[in-house]
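The complex is shown incomplete by one protein chain, all other protein chains being positioned as in the whole.
Take a look at chain A:
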Amino acid sequence: MRRRLPSRLPTGRTIAEVRGVSLALGGTPILDGVSLSVRTGEVLALVGPNGAGKSTLLGVLSGDHAPDHGAVFLAGEPLNHWSPVETAMRRSVMLQQATISFPFTVADLVAMGRAPWYATTRADDDERAVQAAFETADITEFRHRVFSSLSGGERARVSLARALAQESQLLLLDEPTAALDLHHQEAVLQLARKSAAGDDAVVVVVHDLNLAAGYADRVAVLSHGKVVADGNPRKVLTAELLSEVYRHPVEVWPHPGSGAPVILPRR
């Protein structure tokens, strides 16, 4: 079957969408009637307490979980309209933890991100895309090392580099900053911003509300499987909402320089 190559969407268009999605895993309801759209040129942060359904929602967007109810769309079509390879041309995913079965080198692993483009016209870009991903994820210096010899933060950057090398217009990042130091946390979200500036759509699950506030165009707050707020971080990340969702008193001030919300739990 011929693979349908993607065409890039202009900025501000819906590239992925979930409508009325509900999902139970092992009998426990995780998502309850969630609707959310992801637009090109935008960094969308998914935040919320543990167990709120952030990663599961990302899994629904990526096609890992089929919802019990509701519909999922990618690039204007129902997700199952696309074959696995066609889906991979349109969205890339970086997962929280990675284990690799065999001692592949970092360079091998990043090059695997080019797999969807094998035997297409875009395979000519392989070398350039991999090289660019090395530089962007700041892993050039250990590209000849074996994955198992890397630290947690280094591993996360390799997974990120693989997702970048895939060069799909939608990038789904599941807690990309969890294992990273301050410098690399900032670097990853700057990178998300940069991708969005080039008309990519980035969905990122983060725990650090200040990262979400500082870098996201839009924040969706999840609680008990529902989206309780969705919009500009300055409007959404309020002390009242966050205190209720996280069940802990939270204070929010505008940053004196940028005006972005600064969020601190009351101690």
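Here, a contact is a pair of C-beta atoms (placed from the backbone, for glycine too) under 8 Å apart; a residue touches a chain by one contact, two chains touch by 3 or more; residues count from 1.
The rule we apply is simple: contacts and distances are computed from a predicted model.
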(Q) Tell me the UniProt protein name of the chain this structure doesn't show, selecting from "Amino acid adenylation domain-containing protein", "Nitric oxide reductase activation protein NorE", "Iron ABC transporter permease" or "RNA polymerase sigma-70 factor, ECF subfamily". (A) "Iron ABC transporter permease"
Q. Which of A:5, A:25, A:66 or A:115 sits in contact with the chain that's absent?
A. A:115
Q) Of the residues listed, A:44, A:57, A:74 or A:95, which one is in contact with the missing chain? A) A:95
Q | Which of A:64, A:141, A:181 or A:251 contacts the chain that the document leaves out | A | A:64
Q. Of A:105, A:131, A:210 or A:238, which one is in contact with the hidden chain?
A. A:105
Q | Touching residues on chain A - with respect to the absent chain | A | 62-64, 83-89, 91-93, 95, 98-105, 108-109, 112-113, 115-116, 118, 159, 166
